[in-house]
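One protein chain is absent from this view; the other protein chains keep their places.
Here is subunit A:
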Amino acid sequence: MLTHPTAQALVEGVAAWLPLDGSASPFALRVARNALDIAARDMALGPAADERAARRIAAILGRDDGPRDELDRALVTAIRAGTIAPDDPQLVAHLAASALDHLAIDQPRYLHELDPNLTKR
């Protein structure tokens, strides 16, 4: 799950800010619409992305499938401890797939430089 901010915090943030007196600038309104679009895509795409990520991480760590947040923590611990090299091919393939899933939620039009062969599904 994407957490900084969460989809819920984005929606709450727009609600907490949205002025009712017509004082919002067109720029600020565009930003608010973008925030709501991100939250909506997160709700639509996030759960399936989390399931896919959890399966990949479980395979890398040789563990049972479980909640993604737990597996992410375990993966960070392994990278930090050096038991998985930062450029380990299986890790990089997982990170690439996750990065694409995250971009699909946060910035679908970002021109990334990920190798198409790396991210073929």
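By definition in this document, contacts are C-beta pairs under 8 Å (C-beta built on N, C-alpha and C of every residue); 3 or more make two chains touch, one makes a residue touch a chain; residues count from 1.
Heads up, the rule we're going with is that contacts and distances are computed from a predicted model.
Entry comment: the absent subunit's protein name, as recorded by UniProt, is "Phosphotransferase family protein", drawn from "Phosphotransferase family protein", "Amino acid/amide ABC transporter membrane protein 1 (HAAT family)", "Rod shape-determining protein MreD" or "Hydrogenase-4 component E".
For subunit A, the residues touching the absent chain in the complete assembly are 2-5, 9-10, 12-14, 16-17, 28, 31-32, 34-35, 38, 69, 72-73, 75-76, 79-80, 82, 85-87, 91-92, 94-96, 98-100, 102-103, 105-107, 109-115, 118.
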